[in-house]
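Just below is one structure, and these are the notes that go with it.
With one protein chain removed, the remaining protein chains of the complex are shown where they sit.
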Amino acid sequence: MIPSTISRRRALQVLGGATLLGAAGQLLSASRTRIAGELAGPGLDAFTAVSRTLTGKAALDPALSLALYHALRADAPDFDGQMAALAATLAQGKALAGDKMAFSEAQAPQQALSQAILQGWYLGVVGKGSKAVSVAFVDALANRAVAAVLTPPSYSYGPCGSWQARP
Amino acid sequence: MKAFLHRVIPVVLGLVLCASAGASRRFDAATIERGRYLATASDCIACHTAHHNGAPMAGGLVMSSPVGDIVSTNITPSKRHGIGDYTEQQFADALRKGIRADGQPLYPAMPYVSYAALTDPDVHALYAYFMEGVPAVEKAAPHTSLPFPMNVRMSMKVWNALFLDPQPLARTEGRSAQWLRGRYLAEGAAHCSTCHTPRGALMQEKKELNMAGSQVGQWYAPNITPHPTAGIGSWSEAELAQYLRTGRLEGKSQAAGSMAEAITYSFSHLEQADLDAIAHYIKSLPPVDLGETGTPGAPRFGQGQAGHALGEVRGQGYAAGMAGPQLGAQVYSANCASCHGASGEGTRDGYYPSLFHNSATVGKTNLIAAILLGVDRKTADGHVFMPPFGDQPNALNRLSDKEVAALANYIGVKFGGGDASVKPEDIAVIRQGGPRSPLLTMARVGMAIGVLVLLALAFTIVRRRRGKVGA
Partner (left out) sequence: MPNLKSADVVIVGTGVVGVAIAEKLLDAGIGVLMLEAGPRVSRAEVVENFRNLPLARKGDPSSCYPPAPWAPHPMPSLETPEDAYLQLSGPDKYAQTFIRYAGGSTWHWAGTSWRLTPDDMRLRTKYGVGRDWAFGYDTLEPYYARVEHLLGICGPSDPGLQWPPVEQGTPRSRPYPMPPLPFGPGEQRFTEVAASLGYKNIPTSQARNSGMPYDDRPACCASNNCVPVCPVGAKYDAATALGRLESKGAVIQANAVAYRVEANAAGRIEAVHYLDQDKRSHRVAGKLFVLACNGIETPKLLLMSKDARHPNGLANSSDQVGRNMMDHPQLTMTLTLSEPYWAGVGPVVNSGIMETSQGDFRSEHAGAYLRFNNFARNRFVTFNALNKGLVGKALDAEIRRMTACTADVVLAHEVLPHADNRLTLSGKKDWLGLPKPAIHYDVGDYTRKSAQVYSVPLGKRIAQAMGATDMKIATKFAQSKHIMGGTIMGHDPRDSVVDPDCRAHDHDNLFLPGGGAMASTACGNSTITMVALGLKAADAIVRQMGRA
């Protein structure tokens, strides 16, 4: 008998999530492990912490975190410095009022940085225009947010008719 | 005059009887139907029908064997091109002794070694079906011509003398009717051992390792003994019966290649009681581990977990991904992930199977064959279809040996709990039809040595003679 859809999918999500969280080191190839070694440190930790605050998620994909950090640093020379300033602002507790950005005019660069970080997590894209780099697709949070109902385009949903059910 | 009449009258009577027999049905509908069911259980149609709309039972299927290509024969009741002129005795001899009507032996690609178990009433029913239940097809199938010396069929008589057991099912005491029925079907009509039992140097089945797994052309027929890790010990009888009916056990395995064909044409049409009996018998076999797949002691089922390496390839560009160190991950993402999921998880409700917890990704051969040849399996549940990635006209993408090897290693390591030991040469072997047997070379070398020995002997004798004369 085919097991219930919900329980199996949830089991896979938990399995996948646990795998990604717990086995990050095993997922990275030699080249990324080397980069991970170079990049690991307070900068990456600060980025991950700020990302958690902005996305409201306690658990973020460590491989994606690394890839975004790497790409954002390449895109902005003083990324770590800007990160530190943003972290400080967020720590004051007024910049995000009820899940909406409330930066003051003076904090415009930090707002822009927050937007760039969120764009990276949600759309998997870092940079703009011809310099835009795609870092993630399947794991982009815009896809994850609707994953209960939609599969990211170019990945199969299921057999004929399986898409008829109203969510 | 009397002697003449004694000879002529039986002939004339025989002719009259034959003519009238040809004009009316010899067999009743129930017998023909039983014969049809047995033919389904024996899966005659799978070998005796050419792919892509060949006429049923009319032969013409080219089967790649380790000693060369064997073409199946027309077994419709056509008198010119089929077996329409076979008597029931000749039919029984072909089926159970591997001897054609003209006295020549058949090659054991025809599993007469298994069909030797069929009872007389069942052979009779099969005869009825093939004489009156199958439409005659007036088209000759091509002849088989194996390379010398395999084309000398008479050598098969020696092989049969060594390896054909006319009573293959030993007498037993105290076994249930279900077990006996299961054995009769599994060892007889369904001829499981033809694929699943490893073979010796002369290509005979190794009965002591019954059902322990064997390479058959491009696919590996796995260990179906109840061994807990190497075999299907973790399956219940009900699961095995379900697998035979549908070709699929979610989270465990699915049938492809010749087994998919056997499910489509044979097992999925059998009665539930017969499937249960086969499962009951198979689960009673002695457990054997050949050490063929994966790490010794590691189970074939339940291996692997979800995961992806997209961080390695996303954003770089396809060409960079294909040229870089993550070729396997790139090939997987570009060719497989669309159906099997970015993390190998398959689709919701498992319509496209996950690649972990899937015995197809444990061990090398079947994974390579599935990639190159795809899967095509039709049951009452639907038509399962994975396109091929080899050289076929409908290949979704033509992958090279190097690409398939990288892909197989990626999948094997990530989802199959294995190592990365597949080489492009391994792919080439499967692509060209499977491993070749050394038997052909052995036979030719053996013959050459034999000739040389004879020549040496003759030379010595002649020299001795000359010596004697000269002395």
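As written, the chain order gives the labels A and B, with residue 1 at the start of each chain.
Note that contacts are C-beta pairs under 8 Å (C-beta built on N, C-alpha and C of every residue); 3 or more make two chains touch, one makes a residue touch a chain.
The model shown is predicted, which means the values in this text are computed figures rather than measured ones.
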Which residue of B:Tyr184, B:Tyr220, B:Tyr281 or B:Tyr351 touches the chain not shown here: B:Tyr351
Of B:Arg96, B:Arg183, B:Lys252 or B:Arg314, the residue in touch with the unshown chain: B:Arg314
Per the touch definition above, residue among A:Ala59, A:Ala74, A:Ala108 or A:Ala142 touching the missing chain: A:Ala142
Missing-chain contacts mapped onto chain B: 313-318, 321, 330-331, 333-335, 338-339, 347, 351-352, 376, 382-383, 385-387, 392-398
Interface residues of chain A (partner: the chain not displayed): 53-56, 96, 98-102, 111, 114-115, 118-119, 122-125, 132-134, 137, 140-143, 145-146, 149-167
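Everything below uses one rule, namely that only the chains that are shown with their structure count from here on.
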Centre distance in Å when chain A and chain B are each reduced to the mean of their C-alpha atoms: 50
Contact footprint of chain B on chain A as seen in their complex: 2-3, 5, 8-9, 12, 15-16, 19-20, 23, 27-32, 63-64, 66-67, 71, 124, 133-139, 152, 154-159, 162
Chain B residues touching chain A - in the complex, by the definition given at the top: 250, 305-312, 314-315, 325-326, 337-339, 341-343, 345, 347-352, 354, 382
